[in-house]
Structure formats: C-alpha cells, structure tokens
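With one protein chain removed, the remaining protein chains of the complex are shown where they sit.
This part shows chain A:
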Amino acid sequence: QRVLLLVASDVDALCACKIIQALFQCDHVQYTLVPVSGWQELETAFLEHKDQFKYFVLINCGANVDLLEILQPEEDTCFFVCDSHRPINVVNVYNDTQIKLLVKPDDDFDVPAYDDIFRDEEDEEDEEEDSENESRGSEPSEKRRRFEEDVIERTMRRRQRREWEARRREILFDYEQYEYHGTSSAMVMFDLAWIMSKDLNDMLWWAIVGLTDQWVQDKITHMKYVTDIGVLQRHVSRHNHRNEDEENSLSIDCVRIAFEYDLRLALYQHWSLYESLCNTSYTSATLKLWSVQGQKRLQEFLADMGLPLKQVKQKFNSMDMSLKENLREMIEESANKFGMKDLRIQTFSIHFGFKNKFSASDIVYATVSLMENIEKEGPETTNFIKALDSLSRGNLDKLHQGLDLAKKQLRAIQQTVASCICTNLVISQGPFLYCALMEGTPDVKLFSKPVSLCLLSKYLLKSFVCSTKNKRCKLLPLVMAAPMDVEQGTVIMVGIPPETESSDKKNFFGRAFEKAADSTNSRTLHNHFDMSIIELKTEDRSKFLDALISLLS
C-alpha cells in the first residue's frame, strides 16, 4: 500500500520526516513526499492526490482543526497525524475510524469528556416521537392532562438542552482558547523507531534536532525541555558508549553524539566568540548591547574573564588552546556576576570525521535559514528540499551554506532589534505591545517569513523587557507586523505570549486574531499551521488592531 507524506515547513517536521522516511525505506513501503507550508497547500495536495492514495501521514499539521470537514475525504481514507500543535481538535480525538493520532500517552491533553461535547442525534428524535405518542391519548380530559404534562416535559427538556449547549460552548472555549505545543514530532517518530527496534544513531540525532528546534523557537517550557533531554540522554548513552573503551573505539568517521552542558551562544564554534556574544538574544538583551553602556559592559565582561579582544574577535577555531580549555567554566563564572545565570544549557553535539563537530542548535539555525532563504531559486519547495538535504550527513556543503545564512539572519535580527529599541518602535496598546516594521527597514525582506519573524519578535520582546522600566509593560504579550508582499499589499502579523520566568508558553492570539478579523471583515488569511500567524491587507491593519485592542481589554 502506498502512503502520501504531507510535511509542514518547520525543522521539527523535517526531522520527523527524515526518521519516517528511513523507516519506510527499511520496510519497503512506497511513499510520496509533498511539502506543504500552509492550509491552502495542504488542501491542494490532498485534492491532487486523493484518487491515488488511501493512507496519508501528516507531520506537524492537521491536529488543531477538524480535518474531515476541511478535506472531505472518502470513507476509506485514513489519516495518521503526528503533530505537536495543541490543543487537538475534539473531532480528531474522538474519531475512531479515519483519523489516527500519533502522540505520546503521557502528554497531558485535558480533552473534555465525550458526553460533554457530543450528543447523539437519536436522543432528540426519540424525544419527539415519545411526545407525539403520548399525545395520542384516549379520553379528552386525560388527553388534556397529558397534553399539559407533555408541554411541561418538553419545555424542561428544551431548557436542559440549552443549558447543555451553553456548557458545551464554555468547555470548548476553555479548551481551544490557548495554543501551545506538545512533544516534538521528531521525538515521537524516534519513539516509534525504537519500539520497532529500528532506531539508529542518525535518527536519534534528528530527534535531538527536532527537540532543540522547539527550544530555540521558545515553543516549550524549560521543564519540558529538560525532561525530554533526559529521555534522549538515555538513548544517547545506549547508542554511544563505545568510545569510552580504548580498545574497541570506533573509526573517526563514525557518527558520535555526546551530551554537553554547553554555552547558550548561537553558532559560537563556527563564528568568533565576540560575534556570537553580540548576536545571541540572551546575552544581547541582558547586557543591553544596543546602548553605549551595553558595549562597555561587554568589554568589562570580556576583561573579567581575561580574554583579550584580539583573541575573542578571531574565528573560534583559531583561538588559543589555553583560552579555549576552560572557556565554559570561565564564562559561566563571569556571567553570574553580570546577571546571566542561565548561560549554559543542556544539549547535544555530533562528531563525524576530523573537522565536523556541530551542536544541535547550530543545525537548527542553519536549517531554519535554508528553509526561509529569500533568494528565489525556484518554487517555494526548493528551499524545503535543500533544508531536508542538509540534514543528511553527506551534504555538508549545504549545511555550511545554511550556517552562513544563519549568521546573516542573526545579525539582521540583532540590528533590527537594536534599532527598534533605540527608536522606541515598541508601543504599548493597552492589552499588548505592538511593533510594526516599515518597508524601508534594512533586511525587512528576511522577516516576511514566519519563523524568522517569530524569532525576531521573541528576541525583541526579551530585549524590550530588559530595557523598559515600566513594570506593567514587562508582562504584556507582543504583536509584531512586517510587510510581506509589497506588490499585493499584504502584511504578516504574529502574536507571542509574554516573556516571564515561569511562562507556560500558551498563546491566545490564534483565537483573538480570528475574532478580530470576523468582527471587522478584514481580509485576512489564516494560512499557517500556527494559528497565531496571519496575513492581512495593509489597509485593514488599523481597524484590525483596534478590534483586537477592544477584544482583549
């Protein structure tokens, strides 16, 4: 039987896709892979292929909407959905036949009970029949009495029905109000491979990259990240214990994954330490590097560690060995003095060959920038294919290209953040903060893509929280807008939850955007699988924002 794989355009989905491709190839299952970047593409792909396939696997798309209603499939079509978007639509959860969800059993769902939301249609008909039968009484007086009793019963039933419906609406509203993310799809796929005893070190690495993607894009809480790292660590030690034994050590070309308590600096091993410190959101925001005082503080920080500027501005690999040896501990110590307590993070790195060592977050940044590369080399799917290829070990040239693009992207993000903060572009609209990028801003084209714009918004919010003195503003969420297509006059808007220590990363902007769009009849397009990203026409922007403000106040 042949299978159609529909894969969303994010790194977690790409990793899950690689794992399941490897499993299919192992078992000789014929499949076709179609990348989809939004609901419209999903529907188009489904319509094109529905006559040829009965089995569809959806990766990182489709769990949070009523699939059967949107796609209208045949009776015998079967969907397997592996999606980290939550909340899962109740129809998908309770469907027995056509929709199968691939999720981990301990992921908490809080799905409402079946009886609270679904009511069999038959109950109503029986009620009607009963009342009719009863009214066919014999004597007039009895008939009259029975008629009154019927009326009372019917009104009571109607009232019960209304109460049930009101409760149902409330339950569904609570359930669907906040969007968040569950376990990474790549990890779920790796679990599947492990249960089938077909897991490999390569698949484990892809699972690690999928999880790290969720962390880089701030989609999961720190607790969940640490828990999942623990799970993966067990697998890593299971696959990678051989190099501790000197006699049976593996060839240098074999893949080795190692657990590291590494620095949180983006791409620092492929860049210079100075650049990495300037372009990582955590350090840049805490040290406030957009201001002159911030730059001075950075110099003090480096001086505190005893690192000469010349060394630090060189490529990391060319730094003196004596400085690199205790670098992590030195940086951690000094960072604590400067208010950066979480500069080190648990993560993994991969080694193969003599030159190739990459940390999981490096791969995530490289793949994101390859996927959202604005240089048009063909249809949109070319970027997807390139990013997919770069995840294979044989395509190091693509990976290096991705790393270069990632450096450009991070620099662009930091410069945009610095200019937004210095020119006070982030304004409080009451219930949320708002920032709009103008068309002439340098690198603004980079931010017409959803993931880049989300990264920019998160970094901007972090920096804003560090820079503002207004206590109330620190707890507000952020809505960010950037021009998407100048010719068509569209704008892309994202909403992110507030930046707090114990944030549960739950985002209410999905529903809020929908409601605001409905109430103002704005021309919006909710094309992305993440409901909190929308596209709208530039002319409708101001009335949309006004509606949003009044909705959330």
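One rule holds for everything that comes next: contacts are C-beta pairs under 8 Å (C-beta built on N, C-alpha and C of every residue); 3 or more make two chains touch, one makes a residue touch a chain; residues count from 1.
The definition used in the following text is that contacts and distances are computed from a predicted model.
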What protein name does the UniProt record of the undisplayed chain give, "DNA helicase", "DNA replication complex GINS protein PSF1", "pyruvate dehydrogenase (acetyl-transferring)" or "Fanconi anemia core complex-associated protein 100"? "DNA replication complex GINS protein PSF1"
Touch with the omitted chain, as defined above, among A:34, A:99, A:287 or A:307: A:34
Which of A:24, A:164 or A:338 touches the chain that is not shown? A:24
Of the residues A:382, A:500 or A:542, which one touches the chain left out of the display? A:382
Extract the touching residues of chain A with respect to the undisplayed chain. 2, 21-22, 24-25, 28-35, 48-49, 52, 378-379, 381-382, 384-385, 392, 394
